[in-house]
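A single protein chain has been removed from this complex, and every other one stays in its place.
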Amino acid sequence: MEISVLQAFLIGIVYYLGINGTPWLTCMGSTIIQKPLVSGLIVGIILGDPLAGAIIGAAINLPFIAYISAGGAPPTDPGLAGTLGTALALAAGVSPAVAITIAVPLGLLGTIIWVVHMTVDVFFVHMIDKCALNGDMKKACFLHVVPPQIIAFIIGVIPVALGCYYGAGVVSNIIATLDGTPLKVLEVIGGILPAIGIAMNLRAISKPGILLWFILGFVVTVYLGLTTMPVAIIAGIVAYLYTGLTANAATVSAADDDF
Amino acid sequence: MEISVLQAFLIGIVYYLGINGTPWLTCMGSTIIQKPLVSGLIVGIILGDPLAGAIIGAAINLPFIAYISAGGAPPTDPGLAGTLGTALALAAGVSPAVAITIAVPLGLLGTIIWVVHMTVDVFFVHMIDKCALNGDMKKACFLHVVPPQIIAFIIGVIPVALGCYYGAGVVSNIIATLDGTPLKVLEVIGGILPAIGIAMNLRAISKPGILLWFILGFVVTVYLGLTTMPVAIIAGIVAYLYTGLTANAATVSAADDDF
Amino acid sequence: MEISVLQAFLIGIVYYLGINGTPWLTCMGSTIIQKPLVSGLIVGIILGDPLAGAIIGAAINLPFIAYISAGGAPPTDPGLAGTLGTALALAAGVSPAVAITIAVPLGLLGTIIWVVHMTVDVFFVHMIDKCALNGDMKKACFLHVVPPQIIAFIIGVIPVALGCYYGAGVVSNIIATLDGTPLKVLEVIGGILPAIGIAMNLRAISKPGILLWFILGFVVTVYLGLTTMPVAIIAGIVAYLYTGLTANAATVSAADDDF
Amino acid sequence: MLPQYLQLMMTFNNKGENINMENKVSLSKKDVLSAFWKWTFFSHANYNYERLQASGVLFSMSHLPKKLYPGDEKAQKAFMQRHMQFYNTEPHFGGIINGMVLSMEEARANGADIPDDAINSVKTGLMGPFAGIGDTLWQGTLQPILLAVGIGIASAGNMLGAAVFGVTEAIIMLTIAYIMYMRGYKTGKEGVQAILSGGKMKQLIAAASIMGATVLGSLTASYVKAQSTMNIPLGQAQLSLQTDILDKLFKGMIPLGITLLTLYLLKDKQLKSTTVMGILVIIGIILGVTGIVG
Amino acid sequence: MLPQYLQLMMTFNNKGENINMENKVSLSKKDVLSAFWKWTFFSHANYNYERLQASGVLFSMSHLPKKLYPGDEKAQKAFMQRHMQFYNTEPHFGGIINGMVLSMEEARANGADIPDDAINSVKTGLMGPFAGIGDTLWQGTLQPILLAVGIGIASAGNMLGAAVFGVTEAIIMLTIAYIMYMRGYKTGKEGVQAILSGGKMKQLIAAASIMGATVLGSLTASYVKAQSTMNIPLGQAQLSLQTDILDKLFKGMIPLGITLLTLYLLKDKQLKSTTVMGILVIIGIILGVTGIVG
Partner (left out) sequence: MLPQYLQLMMTFNNKGENINMENKVSLSKKDVLSAFWKWTFFSHANYNYERLQASGVLFSMSHLPKKLYPGDEKAQKAFMQRHMQFYNTEPHFGGIINGMVLSMEEARANGADIPDDAINSVKTGLMGPFAGIGDTLWQGTLQPILLAVGIGIASAGNMLGAAVFGVTEAIIMLTIAYIMYMRGYKTGKEGVQAILSGGKMKQLIAAASIMGATVLGSLTASYVKAQSTMNIPLGQAQLSLQTDILDKLFKGMIPLGITLLTLYLLKDKQLKSTTVMGILVIIGIILGVTGIVG
């Protein structure tokens, strides 16, 4: 089977719909399309063989069944495996089992696209900051939706469309080019950028001594190997008791002033 | 060797004495008789061959040497293995090693008897609650000792006597009948009933905010995998320091009122 | 090759220099000489074959490359392996690989010497305590340096010199004699003596209630398996917050007194 | 308002101190011994899933109300209700708590200001640790050793093996039980006086309440058991309801949830505890039959 | 001086209570629904490494400033800046927080004394827990089950598999999202009034700040990642920079260090966040190229 330019482009759009996070029902909507079970069927429809697409998509979805994206940190991306993987498998006319072996390694390219996307969007956030200073809500709304989606569209559609059109070879070339140091550096940067968000938030709730609680939360999490849930519960209780004591003293002193 | 009705009944009583928790030196006295080392000898005496009973009882006791009953949650019950097991082994005239393989599975029936016993006794507790409301101490004492022991006697003596008289077949039938869902449900109920006791106690020491400490104790125990001992030590120290701070504030305010 | 009395004595001194902790650049200086890489070369020079010494010393040093002495608790001692080991290997004319198998077991004797040394020095500390009572600084300085070093010299030089002169046989005899109960008792005593130092320090910072924090630190360390670092951080933060609350109350009461 | 309350308590306490130890009614040696023996013989007579040794505690002190509050029926009833609380400890070592409670009741009857909380907290706070200590020392240590000796003798064909085990254990454990109980009674007596005269009563009660509640939380984790063994099949793989879902949300949420529900029914909904037990039994049946728990 | 400050706050608060709930401007049902849908549709439209869902929060409430502060440009700008803070939660379950924030903004515009801190702290303190709850229940539980069903159907050659999965998940998750958001809005509304009239506002803000900061510390451990994979070769053996050196010094020192450095640059050095981002990018390049981290 051969894939036409139009078909390749449409499959690229299916991929974009799976990673755009908008405007159809946010990450839920998009993560439905992102699943190979769904995108496989759609790719099958585009390529004229819905049933084959559904079967191959289901097969490719199997290793991604327990996929979780938490805190914006994705393990290998099922979206690419479901679109490009299904397309290449259908084109090659292979069995579902072989389709899996073709599709899974493609996940890595998905990670690259994701990292680029989340890094570029940082600029729009800063532009929205400026809008907030000027009170320009219209522009803020525009910046929130349009430019990030154009970016997502471009970096989502192009590689997938190219991959469909030129076949598996091109894809592995892209991965090979970026792989190694460039990708690693991207990941390192992606790993430390959340520090800005956290620091800005800390600055926002900053009171004398609040940093101590921050470090406490960090040390306890790291050294006792706790997850956020028990830390949040314990912190909530301790915070309530501690502020009760402070308030206690304050009430007393407030009462004093009545004399 | 054949076991007479009287002998079977007496062996049943030996079993009862091992689980009654009273009136001979509480669980200590009864757990002495409960040990196959001891009950084996007594069963031997009843069946007319004390020495054989002692030897077989000692053998059966071996796998139970590290048996601990903590918090009323018994692992398989050595009492049944020691009485019924010794009796069946003596009757069949088998070697001590074979006696062990006969006796150990019987422990499961013991667990059932224990669960029933501890569940039924709940009713007497509620009846004693009523006595407490009316100040009727005499009846409370009666209810504490007599009815629970009648129950224990019945559910203790009967199965063991029947087992002795009709042989191993009957025992496995009883286990098979109760096993599966009925036993599981009993265990589930037994697992959640202590919540009442704990909740009643919490209600008793209830002050504003005390629930927070309760949850803290729970979370810390569960997430840090601690036992009660270190939690108690840490809680004691923290409670002392915390109330010191509260008292501090209180003293200050008390002093204020002297003006 | 034969080792003369003088050579044996000099090699003993090399060993002493590696464990004396003074006066050349404290444990750093001495631990440089203590390394088989270094002491092997020096032993080689003493025995007239520096190159062979250097090569054998380097080989013997390999298994000690990750050696850490923390809190005065040494794993097997590289010093003895480097001096006596190199000497015996050179005398026997063996290959570097064989030298390692000769040298490593010697480490145990080094542990004995270390334990004796650290135990005996306790007496000098007590003598310096007396000087502190009398304000006699001169004697305190003398006691800090001279007598401990004489001891270290004696228990360091003699066994190594004897070992070099009489060969490997004597060394294993010494180990065999001390080994077993005497060594174990020394170790037990060494294990509990730091309690004095800690207790004296606790007595020094003693305030009402301070013992609770001490026990808290102990329990937390033992039960949560923490190292000193996180305990120190957490303790620092909690102490600051806790004393903030106390001070709070105090400030309030101080303010009261202004009325 | 808390400070005012505490101050009020303090004056209240002063009154207690004045009356302090006129010892209108003191327990005789025989009273104490009788309580000890009744505890040691009958602690487990009515052992049950809901309150474990509660009625054993009451039974052991059944002669006290009449003696301590002659003619005062209300106080006698209050005494009875006070000692029907959940209680569970290792009876021999934990007897020290019973001894302390005995002396606290004595002091209270003589006018000392010891609220229910104080007594409850002493019981709750200490029962867990002493259960741990006792079980370890007795069932985990002494008993295996004595059993090993006894089994050795019996296996060799000597009928004395059982006696060696039984008699030795009985003597040792009774001695320990006696010493612990009396020590508890004595400590309690001295402690109560020291505490009252020091005026630190309030803090100690508050601290004991906090410690007690925290330990109860810890005990909930050990005593209330409801683990799901359900597996959700996923193609070849399986998803465990307990470890893959519930534990990730909040470990122990079922036991804690059930305990908090029970507290809510008892305290806020003011249901009778028999009713609550009925509800729990139904919940247990549902959880067990559906296979969610078990 | 702290007490004085708190007292000052208290009088300030009293003023708030007097004005309390004249409800000059209240949000219509349509306003709330619009915020809900904009949140649910567009939370991730501009998802990024620096502030994650920040602009999604602002976008979802883009119709509020004009409505709540008609004519008051300063307040409108403040509103916009207030909601550009770092925010990240699981959007469906975490919508309860957005709902609460909506009602707090409403109350604030009506004169209630709700400082920025209070709103910030509610968001910060709750986003982590709800991310954990939501991810576990949805992606970790519901989704695998529905996927398993759908894959089963599709593998058997039935094209409906995808639809079964997709439609069921969409319905369930939208329902959950709606309930959570509305519940949050309602709770917030009631909560705010209860809190304000109780005069406990101060303590709750302080407590939420502490909880928020602690949770942020915990989140730093999960979100800021910088592990060294460098190995120092030692003859045959190897020394891992991360586990053998850094972890022994202080676990997580690189992420914590970088976060504290970032805070220092932003707060003490007053650098613009773009500048700080540039610095972090350079640090990232250096760490990545040298291979220290990665």
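Just so it is clear, A, B, C, D and E label the chains in written order, and each chain counts residues from 1 on its own.
FYI, a residue touches a chain if its C-beta (ideal position, glycine included) is under 8 Å from a C-beta of that chain, and two chains touch if they have at least 3 such contacts.
Everything quoted here is computed from the prediction, not taken from an experiment.
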Residue in contact with the excluded chain [from D:L33, D:L137, D:M159 or D:I232]
D:L137
Among C:V5, C:A92 or C:I198, choose the residue that contacts the chain missing from this document, as touch is defined above.
C:I198
List every residue of chain C that touches the chain not included in the displayed model.
20-30, 32-33, 35, 37-38, 40-41, 50-51, 54-55, 57-59, 61-62, 65-72, 117-122, 124-126, 128-129, 131-135, 137, 140-141, 143-145, 148-149, 181, 184-207, 210-211, 213-223, 226-229, 231-233, 235-236, 238-240, 242-244, 246-247, 249-250, 252-254, 257
In the full complex, chain D touches the hidden chain through residues 132-133, 136-137, 140-141, 144-145, 147-148, 151-152
Which residues does chain E use to touch the chain missing from this display?
232-235, 239, 244-245, 248-249
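As a working rule, only the chains that are shown with their structure count from here on.
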After a C-alpha superposition of chain D on chain E, what does the rotation angle come to, in degrees rounded to the nearest 5?
120
Provide the C-alpha centroid distance between chain C and chain E, rounded to the nearest whole angstrom.
52
Among the residues of chain E, pick out those that touch two or more other chains and give their numbers.
2-3, 132-133, 140, 144, 148, 151, 251
Listed in rising order, chain B residues that touch 2 or more other chains are 213, 215-216, 219-220, 223-224, 226, 233, 238, 240, 242, 244-246, 249, 252-253, 256, 259
